[in-house]
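This report refers to the structure that appears directly beneath it.
The other protein chains are all here in position, but one chain of the complex has been omitted.
Then we have chain A:
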Amino acid sequence: MRAFKFSKAADAGNAITLVSANTGARFLGGGTNLVDLMKEDVMHPTELVDITRLKYADIKKTGGGVQIGSTATNSYTANHETIRQEYPLLSMAILAGASAQIRNMATNGGNINQRTRCSYFYDVDMPCNKREPGSGCGALRGINRNHAILGWSEKCVAVFPSDMAVALTALGAVVNVEGAQQTKRSIPIGDYHRLPGDNPEKDNTLKQGEFITSIELPENDLADHSYYLKIRERSSYAFALVSVAAALSLNGSRISHVRIAMGGVAHKPWRASLAEKWLAGKDATEENFKAAAEAELKQARPLEHNKFKIALAKKAIIRALQGAMAGGAYGLHDKTDQG
């Protein structure tokens, strides 16, 4: 870790002004990701602006949906009554991530801005285009069993690690941001994170100095049938090998509305549009779930060590849809799948 300037923002305007004025400045949420990266010398901001005391920690109903404050902690959000009742998928996803201690520190804004866990990214002695553009991708021909099977480029094969963001993607969330001179933008979650392409150094579309104020969840009819399935190498406190957020609504046995997103497979939360398309209007049967999973994973391109992720992802889509059918967070809450 290198020396840096530290300040506590008086208000959002102040925080945005400070971070906009200095390309080396970063907002500091719970610090559970940024500070780790500083200790490893992966990131060396010259200035940190603490935003955790700003008044963006509320969770409130808006018209039809719900607005989640960016500085609310992951724990607070996951355990919030409204979220548990109306967006149980989000609760499940958050609680499947990290550990209780980390979730108590972590903020929602920080969570969706956390960086990849690719170990070449973390080891400053290794090449990594994300950390040091042009230095090469260590993982592409290295140890890549945890890496992407979808949407990767020769420049970067990393996966995005957040569980929360996978649920947000399935739920069609919108990220509200504010930049210098009070410019405001609302970014659909699908456009928030990016695929690596030629610029893996950019995780997302947020600009320097832009502050996430809130995340908005539109109203939906999915709460009765949603499920977050996370497959990992130990029962809790591990990032996903593959995760699936599945939510649907039924008209009799017929699927009237379905949303599926995957984690651990791409540089961003992967909306399984092909699977969704296949399922729309069909009967909710295992056969159809299977066909939908096949349809989605047809485009997958494995790396040397992660072929297993394709089979795993297919099975996970099927099981997550079954979990959703069975009542999701309300019904089947299987300790053996969820940490």
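As a convention for this text, a contact is a pair of C-beta atoms (placed from the backbone, for glycine too) under 8 Å apart; a residue touches a chain by one contact, two chains touch by 3 or more; residues count from 1.
Keep this in mind: contacts and distances are computed from a predicted model.
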* **Undisplayed chain, where the name is taken from the UniProt record, one of "Cytochrome c oxidase subunit 1", "Amino acid/amide ABC transporter membrane protein 1 (HAAT family)", "Xanthine dehydrogenase family protein molybdopterin-binding subunit" or "Thiolase C-terminal domain-containing protein"** => "Xanthine dehydrogenase family protein molybdopterin-binding subunit"
* Asked: Looking at the whole complex, which of A:Glu40, A:Glu154 or A:Glu219 touches the chain that is not displayed?
  -> A:Glu40
* Structure fact -> Contacting the left-out chain: of A:Ser119, A:Ser153, A:Ser273 or A:Asn288, that is A:Ser119
* For chain A, which residues touch the unseen chain? -> 1-3, 39-41, 117, 119-120, 122-123, 125-126, 138, 141-143, 145, 231, 233-239, 241, 308, 311-312, 315-316, 318-319, 335-336, 339
